[in-house]
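Before anything else, here's the structure in question.
Omission of a single protein chain aside, the complex is shown with its protein chains in their original locations.
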Amino acid sequence: MTTEVLWWIFAVAIVAVSAGVVFARTVIHSAIFLILSLAGVGAMYLFLTIEFIALVQFLIYGGAVTVLILLALMLTRMGIAGRPEPTTGVQAPFGALVAAGLMATLIGVAVSTAWPGDLGQNAVAVSIENIGEQMFQNFGAPFMITAALLLVAFIGAIVIARQEDED
Amino acid sequence: MVPMENYLVLSGIIFSLGVYGVLARRNAVLVLMSVELMLNAVSLNFVAFSAYLDPDKATGIIFAVFVIAVAAAEVGLALAIVIRLFRNRSTANVDEAATMRW
Amino acid sequence: MAEHAWILAAVPGIAFIVMAALGRNLPRQGDWLAVLCATSIFGLFFAVLANFLNLGGGAWPVLNSIEWTAIGDFKLNMGIAVDPITIVMLAVITTVALMVNIFSVGYMKGEPRYWWYFAVLQLFVASMLMLVLADNLLLLYVAWELVGLSSFLLIGHYWERRSAVEAAKKAFITTRVGDVGLLIGIILFWEATGTFNILDIIHYVEEGAIGDTRLFVTMMFILLGAMGKSAQLPFHVWLPDAMEGPTPVSALIHAATMVVAGVYLVARLLPVFEAAGALDVVLVIGLLTALFSGVVAFAQTDIKKVLAYSTVSQLGFMFVALGAGYASAGMFHLFTHAFFKALLFLGAGSVIIGTHHHQEMGQLGGLWRKMPITAGTFLIGSLALAGLFPLAGFWSKDEILHAVEGQGTFFFFLISIAAIMTAFYTARLFVRTFLGKPQDEEIASHTRETGPVMTLPLVFLAFMSIVAGFFIFHDFGSAFGFPGGFSEFVFLHYPHAFHVDWGLVGLSTALFVIGTFGGAWFYWNGRLDRSTVMAEWQPKVYEMVQRKFYFDDLYQFLIDRVVLGFSYLVSWFDRFAVNDTGVDGSATMTGYAGFLLKHLQTGRVPNYAMAIAAGVVALTLISLAVGS
Partner (left out) sequence: MRDFTLFIPEFIAISGAIAILAAELIWPKIRKDYLAYATAAGALGWLIAAIPYIGDTAGDFEGVLLTDDFTTYFRILAAGIVMAIALISAHYMRDRTSTAGEYYGLLLVAGTGMVLMAASRELLTAYMSLELLSFSLYILVGYFKRDRLSNEASLKYILLGAFSSAMLLYGISLIYGVTGTTSYEGIAEALAAREGGTDAATVVGIMLIVAGVGFKVSAAPFHMWAPDAYQGAPLPITAFLSTASKAAGFALILRLFTGALVVDAVEWRAVIAALAAITMTAGNLLAIQQTNLKRLVAYSSIGQVGYMLVAIAAIGYGDAATAESASSALLLHIVGYTVSTLALFTALTAHYNRTGDDSIAGLRGLAETQPFLALVITASLFSFAGLPFFAGFATKLLLFQASTTEGLLWLVGLAAANSFVSLYYYLMVMRQMYLFDPPEGQTRFRPSPLLGALAGLLLLGVLFIGVYPQPAFEATDRAASALFEVSASGLIRLP
């Protein structure tokens, strides 16, 4: 029972901070809301009793990604300099319309679909051993591709962002 | 007990908020943050499905790990491009980077 | 030899490649090579003919094909089929091509891109021969496109002239509208029968393999292609403009060969048209075209334009014959028309060279004395066109009248009117150009008869215009080794031996007399008062006729407003409605173009993302709605 109440509190909070990300007036507020939202989703993984993925979420998202974003915000001096320019475009009302349509569709799908499996049961705890085993037994190829992908992203970030003599 | 649909609805809401962010916000970094929201919703979906329907193979969880990795790499690369945009044009607003049109 | 008739197409094809590659550097820029090529295919044609006649009716059609591409059940064969229709077309093409090549040596002397002209001429001959030899619709379509391309290149030969470029573009685009129809028709045939082979398709259709409605629709698409190429109403607009090309080209492509490709195609597929019940459509289109362009020909003052409309009108006659179900009558008119119309065009070319590039009838007149050979041969051609007994045009027109007789009095009456008009405008053309006093002494004083390289083809074609009609007779054909006269030869299985119907002969002579003497009376001796009276009597009508019933204006309007308008609309939608959704409304209100443009700027990521998101939502909603 308490789990459920707790879940609902978290869910509402996540929706609120996620809305904060896209509605906040200054960029830096958005960034802070994003950190909260990511952390909240991490908490959701804990509700699902899959600690491993929650850990990944906190480490990579909460750590690396947000730091990157904050760094970029500083480098582009947005929000901090507090330039009084609107951060929301003229297209916003139409965007809201489309997003609302999408939201209605996705919620409708989630609710109306007869998902396979016994829905009465709780989420099953997945052990970290199982995940590791599956990942390296069945998904070795994507793992290797990820290595190449990260290398590419790394090279790309360097190529595009590095200062050169001519700069 | 929390049924699976709850997670899916939550994920749908986050995803749509992210879509709204991409459509409405002008700052490139904000657009990226909105994309992160969307990817986050996707991960949540995967993990929820995996936990409820497919706990043995845990494919969804593995998928989520990869999505997070790709998201991180994407942010790194995109931010480099945004910083370069800022150096070239002194703006990080996507709607001002519109030299090419029609 | 008949099974190797593809050599006929290969020779000019190779000549084209050689001339396109080396032409500029060959001695005399390679015109001798062109004439040599034309002569050799003319000779080769007789080899094919002799062999074909030797093989005898049992062996027809002579087939020869190779596998072009084959995967599993999917096979594409490329090959040739030689039957009497092909032979008729080959005769026309090789003869006229030879004459035109020789004539061009004189006509194009000193013109720019002399070598390129001859090279493209060979390309045209090669693809035209391929068109008539093809045993399948696919190869036919390829050749169909290639003749269109070479026609485009030749019409636009003087591309320094804007009008030539426009005319070339018009011809290409107009005929290509038809080509799309043809392609769709071919694909529909494929879908229904699984083959491109013409004989197989006819076979399948006769077995009833294609449903009625489907067959009719297919044939309408095919007919669209034929109408585009053969300049039938309402696709006729390109042919008069095509006169911007060099005159020998008009003789070869726009009178004798390419424009009859549509007639050829309909004749080839006539059993299918019949099965589809589409013959009446062909008949009506042909009749409308014949009448319409006959009227327009009255109001033209440029010699070549008169001839062009006359060609459109005669093509209409051929369609009428086909529509009445008499393929042999249509093919026969095609055959005779090729000779006298090529003669008339080359005669016009001779006039143009002789008078140093004047082709307005108002400036000519009285050329009879200055250019006797041209005038004499032109007279023969005119009389053949008008239908004087016993010249070629008489016999073929007689056959068409005979064919229409069975279609009811109304059609017969209309086609008779068209025949009178033919004689009328032909008389007008001849009288105003060659008889009476010169309208412009300045031009007349410089006029000289052209040299033998140009007059000899005229004489030869004049001879053909006299005798070509006799092929209709059983005895005449047999004397040359053909199995009987033209009709028996072309449609072996439906022999209807020709016998002279004296009533029709009388009627048709009467039509000739009315038309010719009417025309001559109107225009005799350069007196224009009688015709101007007509123009002044009904100026609106006259203007309408002169403006070709406003067809070109209508098309221009359609192209300007509808096509480009639609394209603008789509692009506006893309730029404005999709890209710029929600652009500050007040900005658009101001109306200042610069201000507007500033705010119209797109290339914005959010707008693009909007297109994606809206697209997704629309897709899902639609498919959910459709699904439930």
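We just call them A, B and C in the order they show up, numbering each chain from 1.
Basically, a contact is a pair of C-beta atoms (placed from the backbone, for glycine too) under 8 Å apart; a residue touches a chain by one contact, two chains touch by 3 or more.
A quick note: this is a predicted structure, and the numbers were derived from the prediction, not measured.
S.K.: Counting contacts across the entire complex, name the shown chains the missing chain touches.
M.R.: The chain that is not shown touches these displayed chains: A, B, C.
S.K.: Among B:Val2, B:Leu17 or B:Leu32, choose the residue that contacts the chain missing from this document, as touch is defined above.
M.R.: Considering all chains, including the one not shown, the answer is B:Leu32.
S.K.: Can you list, in ascending order, the chain B residues touching the missing chain?
M.R.: 8, 15, 18, 22, 28, 31-32, 35, 38-39, 41-42, 45-46, 49, 53-54, 57, 59-60, 62-63, 66-67, 70, 73-74, 77-78, 81-82, 84-85, 88-89, 94, 97-102
S.K.: If the hidden chain were put back, which residues of chain A would touch it?
M.R.: 105-106, 108-110, 112-117, 137-142, 145-146, 148-149, 152-153, 155-156, 159-160, 164, 166-167
S.K.: For chain C, which residues reach the chain that was dropped from this view?
M.R.: 68-72, 74, 138, 141-142, 145-146, 149, 159, 165, 169, 172-173, 176-177, 179-180, 183-184, 187-188, 190-191, 566-568, 570-571, 574, 578-579, 603, 605, 607-609, 611-612, 614-616, 619-620, 622-624, 626-627
Everything below uses one rule, namely that only the chains that are shown with their structure count from here on.
S.K.: Could you give the separation in Å between the centres of chain B and chain C, each centre being the mean of its C-alpha atoms?
M.R.: It comes to 62 Å between the two C-alpha centres.
S.K.: Measuring centre to centre with CA averages, how many angstrom lie between chain A and chain C?
M.R.: Measuring from centre to centre gives 68 Å for this pair.
S.K.: Taking each residue of chain B in turn, which ones touch at least two of the other chains?
M.R.: Within chain B, the residues that touch at least two other chains are 19, 22-26, 95.
S.K.: Where does chain A touch two or more other chains at once, residue-wise?
M.R.: 89, 91-92, 94-95, 98-99, 102 - these are the residues of chain A that touch more than one other chain.
S.K.: Under the definition above, what is the set of chain C residues touching chain B in their complex?
M.R.: Listed in rising order, the residues of chain C that touch chain B are 571, 575, 579, 601-607, 609-610, 613.
S.K.: Going by the contact rule set out above, which residues of chain B touch chain A in the complex?
M.R.: Going through chain B, the ones touching chain A are 1-27, 29-30, 32-34, 36-37, 40, 43-44, 47-48, 50-53, 55-59, 61-62, 64-66, 68-77, 79-84, 86-87, 92-93, 95.
S.K.: Taking the complex as given, what residues does chain A use to touch chain C?
M.R.: 89-95, 98-99, 101-102, 105
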